[in-house]
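All protein chains of the complex are present and in place, except for one that has been dropped.
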């Protein structure tokens, strides 16, 4: 998330602004073209930033390279980074994990034994292959984005991490059923950030009608795993801006999304 | 909420200040004219900002356009955005929701079934039509504004989101009765921001006597849903300034409100 | 509370500094003259600010006008507002409130009925008249000020707002008895800020010996209402500086207080 | 605590840097000479500041004067105040207080009666006289300083302020015994800041081997009053720099401490 310095921007001549915007449109336009390794620009609402750049990449080195490429733009002279979030796409695998663990236990394989590790590894490889498109998603073309990070509580009595896996599986299943009812209206990308950033998960929601973000999250707030165990960070809402229309945005006009 | 840079402002000549103020008066004056899609300016008390802009709009795209229009003012060169709040007007519908749910259950309709969803959708549509003026309110012409965001607690034992809906309905009803006693003195606009901003609700109070803000909120603090379940963010108090008097304010004089 | 930019201040010539200081002395000197509508300047200790301006005013509009008058000073070019607190003087009326409520109940008057509201209103009017000097206090001429904001806790088990009024009355009475023992050494002005600022109350203590602040607040920390229910914000300690000696302060010398 | 602007500092010529450093060495050198009213300079580790000034003074007015004297240095143009702590030296008097209270009670003297107050006052006066060197300590000549502020908890169940004084005395006694085992290696100065700053106490530890700070505080963390009732603020660690070697430090070299 970047804050844009409108005052300094206006000290440029129209020609200079044009040159700076065209460079940014060209570079960001190319980053936008990738499929599973693409970037997208959003115009944020409110004071938390003017622009939000979303970079989906296959590795942290590629991600850092994208950051460096953007910092090299002359546009960056007018942009101050005020926030960011680092995470990797994560699939909800409670059902399959519980099933796998139960099978291994039933077969008498000791947890963490070489055989156990080998079986788990094989299952994960099969899943990675089968779910490749969900693990490396494209950025949905929706007009609005809602991003927020979250944790599961570890309070004295309500501690998600001390619940048995079957109970976590049950709660996450109920939680997922709410999301499923909104499948046609909202596209969710759940990412995990334990070890990478200050919250445990990051949630990207994409929709053409932003009111759906509120309906979905409000309804979820009453399911057990959210009501009792969820902690939320800041919420960020942005409007998608095609890279080629960045100049239009910087001239003070919210570009329409081509359909 | 914006902080105004008085020192830089004073580096302008009187003529330049006049030009900048007139542009702002003209643009903000037009934004002020809308009925259900209007803006208003407030002069904030204290260090939390000098100006507060209130934008009521029908969509997030229109809201972002208003932000861009304001950022395009030369006045913006002297203003730093320090806070904001993004939310949508929300009506308290516990009574009607509980009634609707009870009727549907009594008629044997399964929750979340297509029939259930259809009935809920029809009820919401009828309400939206009937309450259009409350959903798209005009900004009251009062002299003072009090804004604050709030949450309902999700603590280990006191968790609003795990209460049965009938209990939440009862507590919200009692809470509403306090507000009703102040109906003649305070105009409330309640907005929901789950999924949009860092708190769950935003409250706008409008009054000609700001002492009433304190009386109302103090009295409410003792009703059960506030005493046990409310969490409050920062409070912002401002004095309404008509757009056409912005220049007067920027010359260091608090304009009177035309009556 | 303002941070003063000593480095920029020193870029002025001695003559310019004199002009800026004299303007500030003159304007602040007039604001200082009011009785119940006066301002005072304090030199703060530590990094939380260099100057603290205390404005006692009869209305928020007058308060905002005072803020604008100060922001119009050339001195303001060297001052950054870093903190503030907005509140109204409040008298501790538990004893009289409980007595009034009990009488009304004894007379069979229903709470919140028009008759009840009329009686309460009449009592408050009589009190306001009788306590006018306490409601509109002058700023004591003491050398030191201690300011801090505070809340009453609303925790899961310790919740001040769910205690019966008689219990709150009893605890506040004991609390007041501690303060009374310091009456000769400390002048207290208690203000309420529910609906106005981020804490529920603001406390101004005035004394000629600042050690008394610590003794008083330490002793109070053991009375029940403080030990169990008080939450404290930041503490600010300042030395009174007469407006006419502001130039002396800005030349790097702490002025003596005329006696 | 001050952040030093190395970039701006390097814009000066060597001669200018010399002049600025010599002025600071001279003024701070004099402040350093006092015995019980002295100042000391530390070079802080990490990003929390580059310099820390420690001012021991007999009154807040003298302290403010020291602050103003430092702010008047040309060196101050390169220094931004980022933190501070205001407190007074405090002696642990639980043992003597409990003894005094018990004696007064045994003699039938009513708490807070004039006689009680007189006796307490007399005891305090005798103590102040007897402990003058501990109340007005010199700054130890050790190479390292560790400073941190702390509170005693007032949680719902673990509330230090609701414990009987005899229990607090017992816990503080055990706590003190740990400190006593480090007496030869660490010099502690405990200060009280209730009513003065945002935490209740400030702790200055002085040692020639900074590892001892960790050993002492780690061992203390297991005594009851720390394990159950202590809350800690930020920790600051600095290396003592004699005033006359400030120029050496500002040339990028950590000066040795003369022995």
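In this document, chain identifiers A, B, C and D correspond to the written order of the chains, with residue numbering beginning at 1 in each.
We adopt the following convention: contacts are C-beta pairs under 8 Å (C-beta built on N, C-alpha and C of every residue); 3 or more make two chains touch, one makes a residue touch a chain.
Because the structure is predicted, anything quoted here is derived from the model rather than measured.
If you put the hidden chain back, the residue from A:23, A:67, A:185 or A:248 that touches it is A:67.
Mapped onto chain D, the footprint of the missing chain covers residues 6-7, 10, 43, 45-48, 143-144, 146, 148, 155-158, 181, 205, 210-211, 213-214, 216-218, 221-222, 224, 226-228, 230, 233-235, 237, 239, 249, 252-254.
Within the entire complex, the positions of chain A that touch the omitted partner chain are 1, 60-61, 63-65, 67-69, 71-72, 74, 76-77, 81-86, 88, 112, 154, 156, 159, 161-162, 192-198.
To be clear about the criterion, only the chains that are shown with their structure count from here on.
Shared contacts of chain A and chain D, meaning chains that touch the two of them, come down to nothing at all. Chain copies chain C and chain D are related through a rotation whose angle, from the C-alpha fit, is 70° to the nearest 5. Between the CA-based centres of chain A and chain C the separation comes to 46 Å, rounded to the whole angstrom. Under the contact definition stated at the top, the residues of chain B that touch 2 or more other chains are 156. If touching chains are joined by edges, the resulting network of the protein chains shown is an open path. Working note: touching chain pairs come out as A-B, B-C, C-D.
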